[in-house]
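Here the complex is missing one protein chain, while the rest keep their positions.
We call the chains A and B, going by the order they appear; numbering starts again at 1 in every chain.
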Amino acid sequence: MKTRILGAVALLAVIAAAVNALLIVPADLNQGDAQRIMYVHVPSAWLGYLSFGVTALAGIGYLWRRDLRLDAVAVSAAEIGVMFTAFAIWGGMMWGKPVWGVYWQWEDPRLTTTALLLALYVGYLLFRRLTDDPARRAARAAVVGIIAAIDIPIVHFSVEWWRGLHQRATFGSPDKLLNPAAPAQFVIALVAMVVAFTLAWAWLMIRRYQLARIEWQIEEHGRLGRISAARRAAVAPQAPAAQAPAEEAAP
Amino acid sequence: MPQTTIYVAPRTPPPPAVATRELARLFGRDAALAGVSLRVERGRLIALTGPNGAGKTTLLRILATSLRPSFGVAEVDGVDVATHPELVRPRVAYLSHATGLYDDLTAAENLRFAATLLGRPSGTDGVADTLAEVGLALDADRRVRGFSAGMRRRLALGRLLLASPSLVLLDEPHAALDADGMALVDRLLGRWRDAGATVLVASHHADRIHDQADGWARMDAGLLVEVGGEGVAATLPAPALDSAPAPVRAQR
Partner (left out) sequence: MSALRADAAVAWAIARKDALSELRGRHAAGSTLFFAALVLLLFGFALGPDSRRLAEAAPGLLWLAIVFGGLLTVARLHQLEADDDALDQLARYPVERHAIYAGKALAGLAAMLVLGAVVLPVVVILYGVEVGGAWPALLATLVLGAIGFAAVGTFYAGVTVRMRAREVMLPLLMLPVVAPLLLAAVKATAAALGGDPFGELGAWLQLLAGFDVVMLIAGGLTYGHLLEE
């Protein structure tokens, strides 16, 4: 029930903030309507990073507690995070073409770091698919997620330096909105979008985790069922020891 | 004169060499161990028997800290293998199916490497003596790549001798060995007995082991089916229950 309320609130918030950002707030003087993409690009990027942080923390938690529910949190965050990250990159490119003239700008640390974040996500998710055993997969994925998370600030920092040590002409920066000089209306619209998106993210996380948890419970129950079935089959007088009756394993 | 109070702890019996409680291990959908509760007393030689796939190797690997339990608890000398594997490793020596030798190194180099990692400094590592003991003195400087399966197994046994474990776990030690090799294993079993170590042997060659073993435990389909002899005790799966007791969740 609480999730439903969160979902409804998130939906309303997103609609309201989007209407505000896309229709009500005036267009940027220099960049025109193209600048409005920032209202979705920035929150998406933020959520991409947040999700990866959750994945890494859930991984640490799993290694400490060995509770597979934490692994469910990690994979939920990774799947949702990869969506937001891909969307953020797409938004960044859509913004880049009219404003920069090109889809990609190597010296923009946020864009390149986000691209690398996407690569790390995809690697993480592909890696998970290649291990079958849930406990082993969880432990290895946790470790991979942690190292990848450590790498992200290093990447950002090094690309900043990459840009900074070259005295090139400044180009239009997408985070103009985050400058203190930006008009209050723009900043409020952006903050509203970030909050709305974060609510939507929270709702997605909870739903995805619930799904993962059900999967885990079925899996777990199945595992315990298989253990019980093996035990009962072994002590049953006539039944062959190796056979575990399928019906008995069902929840 | 300051007064000192001396506390004398009540005498508790030392923990058994091996103690497991509802130990279970799953590989994906497959229950390799389905709830094993076993106790092995110190200094005993116990034979572990059962068909392929019974879970003998899985049990030994968990005790050797090479595998984490899925459920349940496994303890060596009272130390939980899942929470403190680093305390268990010095006490255990394990002979597995695979010999874990480096093909491009010689027999002597393989043993010297093992000796260093076992904490034996190179002067007194006893490598030469060990090679003589296992009948590989003449092959000391040959690369393992050219060794037969029997020779590899002898070298692996030699590696066990370099350690001084309190628990020796042997997985099919007689495999790939000729008559001399099998006699070597029997000798080593006797040696470990005399040293007071506990030995757990999984073997198809039940007859050879049973002469020397104190007790035995038979496994099938991931469960203990029967135990006998001295020094080993188990809680066997209870018959005719509608629902088996829930496996004890591993703490870590």
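Assume contacts are C-beta pairs under 8 Å (C-beta built on N, C-alpha and C of every residue); 3 or more make two chains touch, one makes a residue touch a chain.
As the structure is a computational prediction, the values presented were derived from the model and not from experiment.
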Determine which one of B:Phe71, B:Tyr94 or B:Trp216 touches the chain that has been left out.
B:Tyr94
In the whole complex, of B:Leu117, B:Leu138 or B:Ala195, the residue touching the missing chain would be B:Leu117
Decide which residue listed in A:Arg65, A:Lys97, A:Arg136 or A:His221 touches the omitted chain of the complex.
A:Arg136
For subunit A, which residues touch the unseen chain?
63, 116, 119-120, 123, 126-127, 130-131, 136, 139-140, 142-144, 146-148, 150-151, 154-155, 157-159, 161-162, 165
Subunit B residues touching the omitted chain (full complex)
61, 64-68, 85-86, 89-90, 92, 94, 96, 98-105, 109, 113-114, 116-119, 143
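We take it that only the chains that are shown with their structure count from here on.
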Quick check: how many Å separate the C-alpha centres of subunit A and subunit B?
45
In the complex of these two chains, what residues of subunit B are touching subunit A?
24, 26-31, 34-35, 53, 68, 70-71, 220-223, 225, 236-241, 243-244, 246-247, 250, 252
Listed in rising order, the residues of subunit A that touch subunit B in the complex are 65-66, 132-135, 222-224, 226-228, 230-236, 241-242, 244
